[in-house]
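Submitted below is the structure of interest, expressed as structure tokens.
The block that comes next holds subunit A.
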Amino acid sequence: MLWLLLLIPTAAGFAAMGLRNPAALRRTLLPAAAAAHTALTAMCWAVRPEPVLNGWLGLDELSLLVLSITSGLFLAAAIYATGYLRREPPRKTDFQDGGLFTDAPEARFVACLLLFLATMTLVTLSRHLGLLWVGVEATTLASAPLIYFHRHHRSLEATWKYLLICSVGIALALQGNFFLAVAAKGSREVHLTVEHLQAHAGQLDPVWLKAAFLFLLVGYGTKMGLAPMHTWLPDAHSEAPSVVSALLSGALLNCAFLGILRVHALMGAAGLGEFSGQLLTGFGLLSMAVAAVFIIEQADYKRLLAYSSVEHMGILALGAGVGGLAGMGAMLHMVNHSLAKGMLFLLAGNILAVYRTKTALQVRGLLQTLPVTGPLWVAGFLAIAGSPPFGLFVSELVILKGALQQGQTAVAIGYLLLLGVAFAAMARIVLRMAYGSPAGIAVDPERSRGAWAVVPPMALGAAVLALGLCLPEWLQSALTEAAAAAGVR
Partner candidate 1 sequence: MPAALDILSILLILANLCLLGSSRLATCIRAVALQAVILGAAALIANRGELDARVIVIAVASTLIKAGALPWLLRRAIRESGAVREVEPFIGFTASLLWGVGLLGACLLIGARLSPHAAQGSGLLLTVALFTTATGLMVIVSRRKAVTQVLGYLAMENGIYAFGMAFAIQEPLLVEMGVLLDVFVAVFVMGIAINNISREFDHIDTDRLTALKD
Partner candidate 2 sequence: MTTASVSNVLLALLLAPLLSGVINRVKAVFAGRTGQPLLQPYHDLAKLLRKGAVYSRTTSWVFRLGPVAGLAAAAACLTILPIGGVPAPLAFPGDLLLLAYLMGLMRFVTITAALDTGSAFEGMGASREAWYSMLAEPALILGLAALAVHTRSVSLSGMLDGLARGELAGPGGPLLVLVAGAFAIVLLAENARIPVDDPTTHLELTMIHEVMVLDHGGVDFGFIQYAAGLKLWVFSGLLTGVLLPPLTGWWPLDCAVGIALILAVAAAVGVVESVMARLKLARVPQLLVAASVLSVLALALVLR
């Protein structure tokens, strides 16, 4: 079963790479593979598959959670992408400097999407830290071509920064793995599998372990988008096609977070949980602050969303660092954020297609111009800003309660304050976009793409709403177990 999870997207990917045309077949291949993957994931909830590859591949609550998010979001993105590919002309003029540019071959795009899914699945499934690292590295390789889909110099620049910064981070993470191995030298015949390390956490050398945690935190933190390592994120998200941005924000960042959580759990088992917790909390607050700074008066609405991702990654880190109830909150928040952010990026794609600009000030009267996308955009903003009745309100409330229960009053205050600032700044921009009169703005509404473009975001929005209205018992317990698996106690 686990093998299937890995094989389906990989095979589909290579197949897509292989068959250059007919395009129609390829375009059906993408959602089909995604659907199959989702179905398998759903089955995993019913029956938990056995670990394979002598325990290197396995599925615990945490990985199942992340896997489900990734798979579900990918399904939505795949459907959206199908419509996207249908519409997108191969050659178009760059609306920023008017130059002509082409897109990468569609076959490669689809293939990379599927491989991206495969690599992310690998990250979630791997119980071996080395293998997990390989997976994270692989996600970089698979996603870089996606960012360079539109072949103009801005997207190339974004790709370059993404590659460089993430590779550096990944290299540091590798260093961290080595440190871990050294730390484990004390216990004979090392295995970097989660179970093994947890079992022998006692014998690990604390100093090396701490150093290892630092390296892995910075390394995976770069990928996750924690300030100050977040710098690749806004560029990549603003230049990549919106569907890719949605996957980056909604799925990739979680996978990186998963990497950090694995080590955090290990630290906890080794009795260093406080040390790692404080670091996570600190990075969380810092990320929220930095994100707030750049959300204020942000001119580009896709960058705005990217920075908001940084902010929410900060919230996740903070929640995991504070621990206790907040850990469960962080898990819930991960789900909510992925859904809401995916929705927003897909909608941003629609807006971009119609308004042909990423400058927020040049977008006015959304509610009138795009009768479906507009309201969804406002709803998505409210969701991501954490207003009821959307899910993020609940998770943010839980995290706050957790923080206060742990007696981290200062953290709670900073958390509330930064949330407020980000909200105010974001509201200013979103309102200007949604309201106002579209008069005097060149829009070509025929470029808005019917059901393909609105159904997926609508579904995601509905999911966030549902999570805000009711959180079934089984899900709550699953989240709690996931938090426990993440070593957040």
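Going forward, a residue touches a chain if its C-beta (ideal position, glycine included) is under 8 Å from a C-beta of that chain, and two chains touch if they have at least 3 such contacts; residues count from 1.
Selection criteria: all candidates are chains of the complex that A comes from, given by their letters.
Everything numeric here is computed off the predicted structure, so don't read it as measured data.
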Please find, within this complex, the candidate from 1 or 2 that touches subunit A.
1
Show which residues of subunit A lie in contact with candidate 1 when the two form their complex.
130, 133-134, 137-138, 140-141, 144, 148, 152-154, 156-161, 163-164, 167-168, 170-171, 174-175, 177-178, 181-182, 185-186, 189-192, 205, 207-208, 211, 234-235, 238-239, 294, 298, 303
